[in-house]
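A single protein chain has been omitted from the complex, and every remaining protein chain is retained in its original position.
For clarity, chains are labelled A and B in written order, and residue numbers in each chain start from 1.
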Amino acid sequence: MSTSIGVWIAAFLTLGIMSFLYKDNPIYKFCEAVFVGVSAGYWFVVEFFNVFLPKVYDNVGIAVNVLLVQGRVDWFHWSYLLGGILGVLMLLRLVPKIGWISRWPLAVVVGTTAGLWLINYLVSNAMRQIQSTIIPLYVAGDLNATIGSIILVVGTFCGLIYFFFSKEHKGAFGGAAKIGIWFIMITFGASFGYTVMSRMSLLIARMDFLVGTWLGLIR
Amino acid sequence: MKKIKSILFSFFLLLFLFNLSFPQESSDPRPPTEIKAFDTPNDNGHAITVIWKLSADDGKVKNNVVAYEILRSDSPEGEFEIRGMVPVGENLFEDKGAKEKKDKNYFPSHKNFYYKVRAKADKTFSESEVSKPAFAYGQWYHTGKTTVLAGVIVFSVFALAFINLAKKGKELYIRPLAGIEAVDEAIGRATEMGKPILYILGLGSAEMIATIASFTILSRVAKKTAEYQTPILVPCYDAVVMAVAQETVRAAYLEAGRPDFYKEENIFFVTSMQFAYVAGVNGIMLREKPATNFYLGKFYAESLILAETGSVAGSIQISGTDEIAQIPFFIAATDYTLIGEELYAASAYLGKEPVLLGTLKAQDWGKAVVIISLILGALAASFGFQFFLNLFRVQL
Partner (left out) sequence: MKFFDRLLAIDRRIIFLFVIIAVTLPLFSKATLHIEVSPMVKAVYDAVDNLPPGSKVLVSFDYDPASAPELQPMALSFFRHCFSKDLKVVIIGLWPQGPVQANIALEDVFRDPEIKAKNLKYGVDYVNLGYMAGNEVVIQSMGSNIHTTFPADYTGNRTSELPLMKGIKNFDNIDFIYNLSAGYPGTMEWVQFAVDRFQAKLGAGNTAVQAPGMYPYIPEQLVGVLGGMKGGAEYEIIAKRPARAVSYMLSQGVSHAVIIFFIIIGNLAFFVTRGKKKTS
């Protein structure tokens, strides 16, 4: 059995959270409150020391220093102040009367993100994928590859048909859409299985911690 | 004796002359030819590409070339420095460097450079003629991304055209969606049972597309609940989302002619911690026992917990998200699910806003282009034609 206080605290919190599986109880509520509080505090510290300090405080400090010592304006470092101001304007949403001002920095964020993502998503998630799907349907001498190519092209085609909203799913079009939804459901089933595997992996690690690290029953 | 001496002398003289006429095969490889140097296209202007015709002794047994060295100078008669080496069989080299002057590998643009290529054999080498001068310069337009530009222009034209049509009042058809048809039935059920409706906008922020789509559907649902005087509860994860949700519901109640029934305390902020939010909403479900739950927006790992608790509470549940990993959970645990893009289609269908309808139609036409290209491309590729593959190729 472990003699480390940290391990005992971690074990208590793990068992407290897992007690919810039986039913809601005060110990679970306490553990969750601890988790929420520590998370909030941790994120505040991370944001302060990794975002605010290096990006705003340090850069504006350099700009001020250059102005005072060298008497010139260092526009590059002063530009970081703009980001700081936009951040403060975001906080104005807490003031009902001037809360509308917070829409401006939000617009900057939305516009910048859209511009940054537009070409990348179009290239990586559209053009390159279309390129990868334009493959020969028949691969001479390789039956597996031929079947794989046909499945890939038919699945992509029918999946796209399913998400076509301008035509009702009737007749041949409806048939293709039905094949499409089958492909989609099989994909979701596989994704579901993968997610279950992921959750089981986390549980395995936790149980290993409890019986191994905490109780010392496994070497 | 004299005769023998003269014969021997003639013999060696002939041998000497023979060797002069047919010298022993030189160990120098034959030089590369047709050397060309030009600005590397589609770059920032700090690279020159050099190409040449391979030495005739490339890949030969005798005087075999083992590598090519590329040399550069500021002038044709000046001192040449080695810029790089390529293995045998290759006839292209890109001479590039840094764009900052203070970098030791700085490559100036708009400066003439002369190149020659040295074919190296085991112990000897031969050099090509000096190339014509070439200088590097940056391009404003990357021709390799023309496909991307064409895609953006085509889609934009579609979008603007359909938005224009929608604004003029033209009916743009959207096929019926099972989840949407169930909305009215679900609201009616809540009214009959005298229970509230729970509407969850997800964990996304206000600028996310899924959240924006959910606001549109919330407006429609809120208008119906105003007409039926059914309470609607909207617990929010994000403070900005809460503010927008309050405005949305207030406007919907006003539109329905029931502003007095609007209760701001029904649209409230819970917490911005994922599982704490889930715990709070679960508590609401188990206490209030809403007749209908809507889960429309951005969801993550909490999706199944919410849907399971709603199922235990006996609510009819309609869900929709574009988070692919969470869709399987909603399909398994809720009654109706809007899969991915169906959420956006639903918001266009219910909101009937010209911009939403127009962009949805543009997406459909874009998909049609892709579908046709896929089929024609796969068939063409099966017969060895690369046209469609090259059409979608993006050079970076």
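In the analysis below, contacts are C-beta pairs under 8 Å (C-beta built on N, C-alpha and C of every residue); 3 or more make two chains touch, one makes a residue touch a chain.
From a predicted model like this one, the values you see are computed outputs, not experimental measurements.
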Which residue from A:Ile9, A:Ala33 or A:Leu116 sits in contact with the chain not drawn here?
A:Leu116
For a quick check of understanding: of A:Ile9, A:Val38 or A:Val51, which residue touches the chain that isn't displayed?
A:Val51
Out of B:Ile82, B:Leu254 or B:Ile324, point to the residue that touches the absent chain in the complete complex.
B:Ile324
Applying the definition given at the start, please give the residues of subunit A touching the unseen chain.
21-22, 46, 50-51, 55, 116, 120-121, 123-125, 128-129, 131-132, 187, 190-191, 194-198, 200-208, 211-212, 217-218
Even though one chain is hidden, which residues of subunit B still touch it in the full complex?
98, 324-325, 396
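Keep this in mind: only the chains that are shown with their structure count from here on.
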In angstrom, rounded to a whole number, how far apart do the mean CA points of subunit A and subunit B lie?
17
Would you tell me which residues of subunit A are touching subunit B in their complex?
32, 35-36, 39-40, 93-94, 99, 102, 106, 109-110, 113, 118-119, 122-123, 126-128, 130-131, 133-138, 149, 153, 156-157, 160-161, 163-169, 184-185, 188-189, 191-192, 195
Once bound in the complex, which stretches of subunit B touch subunit A?
145, 147-148, 151-152, 173-176, 206-207, 239-240, 243, 271, 273, 275-276, 279, 324-325, 327-329, 331-332, 339-342, 345, 360-361, 364, 367-368, 370-371, 373-375, 377-379, 381-382, 384, 388-389, 392-394, 396
